[in-house]
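Part of the complex only, each chain left as placed.
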Amino acid sequence: MITQEPQVAAGTVDVRLEQLTKRFDDVAAVDQLDLDVEHGRFLALLGPSGCGKTTTLRMIGGFEEPTAGRIYLDGKDVVNLPPYKRDVNTVFQSYALFPHLSIFENVAFGLRRKKLRGNELRARVVEALELVGLAGVENRKPRQLSGGQQQRIALARSLVNRPRVLLLDEPLGALDLKLRKEMQLELKRIQHEVGITFIHVTHDQEEAMTMADRIVIMNAGRIEQAGTPDELYEQPKTAFVAGFLGVSNLLDGVLAGPDRVRLGDGTEVSVPAATLAERTGPISIGIRPEKIRLGDEHANRLAGAITETAYIGVSTQYLVDTPAGSVALYVQNDRPGGTGLAVGDSVTLSWDPECTFVIDRTETSE
Amino acid sequence: MTAAAEAAAPIAVPRRRFGAFARRHVLTVFASLSLIYLFVPVAVVIVFGFNNPAGRFNYTWNSFTFQNWLHPFAVPGIQSALEVSIEIALLSSLFATALGTLIALALARYRFAVRGAVNTLIFIPMTTPEIVMGSSLLTLFLNRNVATGFTTILIAHIMFNISYVVVTVKARLAGFDRHLEEAAMDLGATPLVTFRRVTLPLIAPGVVAAGLLAFALSIDDFVITYFNAGATTTFPLFVWGAARVATPPQINVIGTMIFVVAVGGMILNLVWQQARARRGA
Amino acid sequence: MGAIRRRSLAPYLLLAPGIAWLILFFLVPMYYLAITSLQTGSLEVGYTFNWAWNNYREAITTYHTQFFRSIKYAGIATVLALLVSYPLAYWIAFRGGRWKNLFLLLVIAPFFITYLIRTLAWETILADSGPVVGFLRAIHVLGPDGRLLATSVAVVCGITYNFLPFMVLPIYVSLEQFDTRLLDAAHDLYASRTWSFLRVTLPMSLPGVFAGTLLTFIPAVGDFINAQLLGTPSQYMIGNVIQSKFLELTDYPQAAALSFLLMATILAIVLVYARLLGTERLSG
Amino acid sequence: GGGGGIKGAAGTTATTTVNQTLAKSVNFSNWPLYIDYDPKTKRHPSIDQFTKATGVKVNYTEDINDNPTFFGKIEGPLAHGQSIHRDLIVMTDESGFPQRMIGLGWLEKLDKSAIPNIKNLVPAQQHPVWDPDREYSLPWQSGMTGIGYDPTKVGGDITSIKKLLTDPKLKGKITLLTEQGDTMGLAMLANGDDPSHITDATWDRAMKLLQTAVKSGQVRQFTGNDYAPLLAKGDIWACFAWSGDMVQLRIDHPNLKWVVPDEGAMIWNDNMLIPKGGDVFTASTLMNWFYKPSIAAQVADYVNYISPVAGADKILLKSDPAIAKNPLIFPTEAMLAKTHEIDPKSVNNQKYKQQFQHLIGA
């Protein structure tokens, strides 16, 4: 079986990055990164293009050498090991299948280096192909497979080696939406099955949230925030995270009490006291669009007029102009015909104080 | 793949490790040696252009002089030979480039019945020994009672140049977004206008390169010319003849000139292309 | 295609002039070559066509030595060229960085020195009194009065040198297109640098090698300049024979027969070679 | 189709020009360094004088390097009755080509009326076998073919052809000539046979001698005039060589030597010919000019071959006695006695030709 050897105790740290830094002629692609990845985790590296995700991955894989910092795999410092001596495998965004080799030989490539031959080799390869649901294509050439299939082969080619850690650099980037959704589930299934640690690079936030059990959000080579999907979504610590992970309404305000905030137009709203703990000076409060209701069912209220509506099936999105600023909200179309609201109608918005998060204004560069 | 990416990929890891370090430099040294090997004869040719040979033969170094450069045409016959060569090179590269570009366009732009046959017909001349081409052409002229001379040389040169032009231009057309032409027509440009305003400007570097190549091949050609020159003498033929009785250093001088001009042309084209790239074209 | 394909006459109009030229001055001559090769006669009595297959028999019996010599020299030269070119091309493609094009230019540059002058330069370099011979004598590779000029060594060297660019360029192109991310993948799958090269880089550059060897071998086998200038009658290749038969002895039928044989030989070799290397699989 | 084959002798009946007026210019093709030359003005005095005298401009080109190649060059046009744009060319009798061209009808008859100076032609040259009455040709220069060598390298003199062809000391250090008449002729002399009347037997003997020399690697290569640089460079030590070349060569390399071999030497003529379509009258007038002893002397003084014009030496005795006394230019009776003409039939004998071409490797 491809699954990890049992003795690996859960909770052991498979990958540890210490002050990891990479400069390309004085551009810091990765900047003093500290990160622990525990065994069996499905970790997502999420961030805008150019933030250093690939570089980080390439350093773990051994394709770039760090300018500074250390990399530990299963406790051993591997900075000086070439890729072919590291017990990690990478699934490249471009798949990088060997065009001149058959699918079988592609998948067998790593095993042959490990001196596997004959039946055992064949068995392992077939098993890997079955795992990705592509048994029977052994003799084709990569270019004879569709994008999605090539993707699975790349996966099989890495998994078959039973690495300690699997690195995936936007493995689904090249696939179209439908196929992408399928592969997301597929990947998650496989990871469950083999229990190998996955580090998955993506810049699609939904992908990260559906797949990973832990997300690291990078920006400009640094870690902005790390945590479980809902931690990051419900309690973003910076405007960047709030804006990058889904849409959020940020309203500027000032402290008006232990759990009160006065917004630009003077309206006072209440927020969880915890979020204000030892804060001073200017802040912004944030509310997710789906947390806002039409009507006054909740304690925090704002009045305004609808400036835009967009029907997207599942829900209808409204943009409402309020004295405190313009606010987006999603209303799920859970009854036929939708809400029947149109541009120009004036509405009252309300939301549960508990749903509010707070960030320092200085960062309101969103 | 960007230079950067490629510089990073295979090198990054083992930079620190001696084996690979050595290996890299062994390769570099080897490459440098090869380049030197390629250039020793060139150097000899250039240097001996400044030789003041003892006697008629310019094989051994005697003493340095500028005379040869001051009077490159002092040797009777050399000037007319060079003129003929240049004339033919210009004409043949002009015609060949025109004809070849058209073929390249047809091949890159259309799907038609005889495509395979055409490709083969383009390919074969490049894989036919010059001597066979030269001799077969000669038999044609002999059989059709055509006196060999300037015209027959021109014909031959155009013939063997076409293939090279086609290949060069086709390469350029390969990286050419078909939608550009469609866009032009979409914006009301007739096929002709489209060609003039969009296609041609974009493949220009390829066409120029092809032209230069053709020129170089033509001015350098000996074998095919030798067979079909009749009483006409091109520069290579002159050298051939001269080599038997005397090798005046002027030969090296002219050779060097041609070399400089050709390489210069190539470099200019290169620079021009990179400038275009920077300008975004 | 669309709008353009509508006027499906267009491609043929574009092709017409160039292709006509090639047919008229490449294919038709081949026909006449065939015709001539079956004629008998001389300048004085004129030449008549009479299926003189004897020309071929004679050609073979009289000149097989030159034939095999040509193939031998061309073969050796091709191998040498390959040994020089591959590392060079590899270096330019992978280490050339921003200077790639410049290096490439350097490789082609010697090409622009008139072929004959280039070869004459070798006559200077290899002269018995020259540095090369001196050195070789000093290290006793050559005897005290050993020489390079007028030997097969000189001829092969000349050929190798003259056709080197034909070898470098195709190999360079195939390596240039090579996606180095595949090397990352190979390393990732535990392949050492050597292994990655043997198993990935090399196989994928074979089409270039194939093209290069052909583009070198074919002109080399028909060459006669090098044998003429750097060699002696005992180094003469089939090209020398054809040349003198055509231009000095005016024995056209024999000469034509020889040309035709040369063509046939090359074709045969190329086909065998293609079978061995199975390019369709590689390039495919 | 070309089934009809190439016309040979046919189509060569262009009409002879009979006009007696001088053309504006005349095209004269000759061998390189084969006429007087003034390095300061970079001009040919004898020709300039002709132009001054007659007003006819002479386009003098040195595009003849060896007979077969030049013949190959011009036979295409001539075979089709087309002009080769030359009025006067110079080819060697022993190459057999002049005889062939007469046979092919590719030459114009001289206009003797325009050549009164023909009387200066030395008697020995007046009735060659292949053009008994000099209807088509006049000698330009003559030369002897013997042994040229570098005593310092050879270590002494070498005066025997046999020795040259066999002495292991010279292995790979000698060259022979691509000119069939010369090489075969000397070989026959080496065998003690008469090159002027060749039989299959004598031919075969000579062939065998040469073949062994080539096989053994004694012969480095066969050359046109290009033995000269090799000899000068020291790449070869001894060779079959033309007297005139050697005179030239010795100016720069006085250490070199040329001898009439003990077995004897070959003598030959380069002849002025008027190819079909050439301007007979003007060309003849030019020939006449070069048969003025003064001009002939001027030319001989520079080219140092043997002048066929009687009286040239007398003139030179005053201007340049060294030359006049040089046996390579004005050979002694003794030397001339040892020289032989090649049998022209042999040169155009296809079988012999084949064999010789095969010998020299083509």
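Every chain is named by a letter (A, B, C and D) in the order it is written, and numbering of its residues begins at 1.
FYI, contacts are C-beta pairs under 8 Å (C-beta built on N, C-alpha and C of every residue); 3 or more make two chains touch, one makes a residue touch a chain.
Please read all numbers here as calculations on a predicted model, not as lab measurements.
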item	value
Complete complex composition as a label formula, though a single copy of each is shown	A x2, B x1, C x1, D x1
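To be clear about the criterion, only the chains that are shown with their structure count from here on.
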item	value
Inter-chain centre distance, subunit C versus subunit D - centres from mean C-alpha coordinates, in Å	38
Inter-chain centre distance, subunit A versus subunit C - centres from mean C-alpha coordinates, in Å	57
Shared-contact residues (touching 2 or more other chains) in subunit B	9, 13-14, 59-60, 139, 142-143, 243, 247
Of all residues in subunit C, the ones touching two or more other chains	32, 35-36, 127, 129, 179, 181, 184, 187, 243, 246-247, 252
Residue numbers on subunit B that touch subunit C, as the complex places them	1, 3, 5-7, 9-10, 13-14, 20, 23-24, 27-28, 30-31, 34-35, 37-42, 44-45, 48, 59-60, 99-100, 102-103, 105-106, 109-112, 118, 121-122, 124-133, 135-140, 142-143, 155-156, 158-159, 162-163, 166, 181-182, 185, 191, 216, 219-223, 226-227, 235-236, 239-240, 243, 247, 251-252, 255-256, 258-259, 262-263, 266-267, 270
Complex contacts: residues of subunit B adjacent to subunit D	54-57, 59-60, 74, 76-77, 139, 141-149, 229-231, 233, 241-247
List of subunit C residues in touch with subunit A within their complex	179, 181-182, 184-192, 195, 199-200, 203-204, 282
